[in-house]
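Input: one structure, supplied below.
One chain of protein is taken out of this complex; the other chains stay put.
After this line comes chain A, so read on.
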Amino acid sequence: MASNSSGGGSSDRQRIAQQRLSRIAGHLQRPADDNSAILAAECKAQGSKSGVSGGGKTVPRRRQEIMKWNGWGYNDSKFFFNKNGQAEFTGRRYRLSGLIIPGLKDWFEVTFGASVLHKTLAPPILNSSAVQPPTLNEAFVEELKSTGIPSSHDAEDRVFRAHGHCLHEIFALREGKFGRIPDMVVWPNCHSDVVKIVELACKHNVCLIPYGGGTSVSSALECPPEEARSIISLDTSQMNRILWIDEKNFTAHVEAGIVGQDLERTLNESGYCTGHEPDSMEFSSLGGWVATRASGMKKNIYGNIEDLVVHIKMVTPRGVIEKSCQGPRMSTGPDVHHFIMGSEGTLGVVTEVTMKIRPMPEYQKYGSVVFPNFEQGVACLREVAKQRCAPASIRLMDNEQFRFGHALKPQVSSIFTSFLDGLKTFYITKFKGFDPNHLCVATLLFEGDREKVLQHEKQVYDIAAKFGGLAAGEDNGQRGYMLTFVIAYLRDMGMDYYVIGESFETSVPWDRVLDVCRNVKARIIRECKEKGVQFPPLSTCRVTQTYDAGACVYFYFAFNYRGLSDPVHVYEQVEHTAREEILANGGSLSHHHGVGKLRKEWMRESVSNVGLGMIKSVKDYVDPNNIFGNRNLL
């Protein structure tokens, strides 16, 4: 996990104590006689401190001040091989920061047939001259100026908002290729700013693309190359306040541009959380989650985004859409929220959302279970789902990922050193007869009050035991979750050494889980071979969510591309066939990443002709002139 502002070394107990304190502090800060803090409607004044107080905001207008322009995450955080050929993670933000990871080099070289000697570095500086000059709609620019809403057509600002984090997008940046990018960026400060921008856009027929955190992995942010109008990237990052918290109804009303870490941190200060923690939560935004139907790691307790929102406000070319009340459930025809959720920026801009909040959990505990093989692991997860006793998070990694996880063990760290580990491995493989080439591990995260957590933990471990699972300690679990936050950084390092990769996901009924996992992994390997990839790829998967009727499965896939003339094309072909394999085996087009442009060719078969027609007719009504012209979904 990202360690937020607190340093890396604090123990769980300390952390929880801190959280309690901050929660109390949060209570004290609010007027005692009022349950909700009401925000003044005025939002123009920049930096006006209104709404629920919170620490510093993470995302500045000029993202480049803190984030990489051609890779993942913070400028100060990255993996590299040091002079001794050992992998190291820089910076101070993460638990892994400043640590040496001795096993990584070997794993990396052996898995990919790569060598730390073969390097291919990306240019460090963005070459603005390679960027197409902006096509500006003068009339629009003029009128916008008069509203006082900040904007820019600086090359860096524009390039930053022209992409998400698909492999091909990042690869192109590293190659200094920019293609069609937005002509201008605007930073509305609040809902009414957005209303003005959308009005002007309609008036002057310019194309608007909402931009949240930029973490899209579906080509959703890519500008359609055929778009002739001026493209304006509407960056919501400055609409990042929690407008009020309603403790009576356990809701918070939040501006849609807030990023996950700020939302959680600020709510934590008041003793609350939403519990929505997608792996991208450091950077992805509330509006982005709504627009893509995001899913968080702890959905078992808190639900996915569709379970979490109570009210949504969206500005469309037809006007503002919102419901008239905040009733917890309604039967008022098809739920209009479901036109908005998953609309992927094609209908309008989500500006404000009322979200459920929960008191912060008193106690958190990680755990892990080793299974003799993946089949047993899946059977166990299904049983857990059947008994509806899934912990906040339960994830099952396959054997390759288990080994990958091992390779990422840092050298020294209080929370990682577990001298039992070696012994445990010995016990599991030699004594229990687990085959190291088959065993796999499930990581667990329990949350709640202490008593219940311990009880819950026992229940889950008892089930696991029925499937041959052996408890394998808290560190393994914790390391598993930490990994999810650094894996995106790892990809950047891979690219420094001719290794490219990506993850993609699906959801699938229980009876298909094993089949999908097996067939998709095998398909990836076969396709790589056929496409001339010299070394066998890394092709691995994990089950990351359980539902009553099935599971969410994530695939990771990476290969050494030396010797290929167009590696990204090969990569895309392989991912394409992998997706076909998923669909052929009963998996869905996406569990939470969305469709964007990357997967829209399969929309028709996924939702049927009529289904697609429904979506299209909503689009035609709401946005007849295709102002929100990112061309996702349809």
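Quick note on the criterion: a residue touches a chain if its C-beta (ideal position, glycine included) is under 8 Å from a C-beta of that chain, and two chains touch if they have at least 3 such contacts; residues count from 1.
To be clear about the criterion, contacts and distances are computed from a predicted model.
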Among "Ras-related protein Rab-17", "Adenylyltransferase and sulfurtransferase MOCS3", "Dihydroxyacetone phosphate acyltransferase isoform X1" or "Trm112p-domain-containing protein", the UniProt name of the subunit that does not appear here: "Dihydroxyacetone phosphate acyltransferase isoform X1"
Options A:Asp76, A:Glu451 or A:Asp511, residue touching the unrepresented chain: A:Asp511
Which of A:Ala130, A:Met330 or A:Ala522 contacts the chain that the document leaves out: A:Ala522
Listed residues A:Ser77, A:Ser152, A:Asn189 or A:Asn585, member touching the removed chain: A:Asn585
Hidden partner chain, residues of chain A it touches: 511-512, 515-516, 518-519, 522-523, 583-586, 605
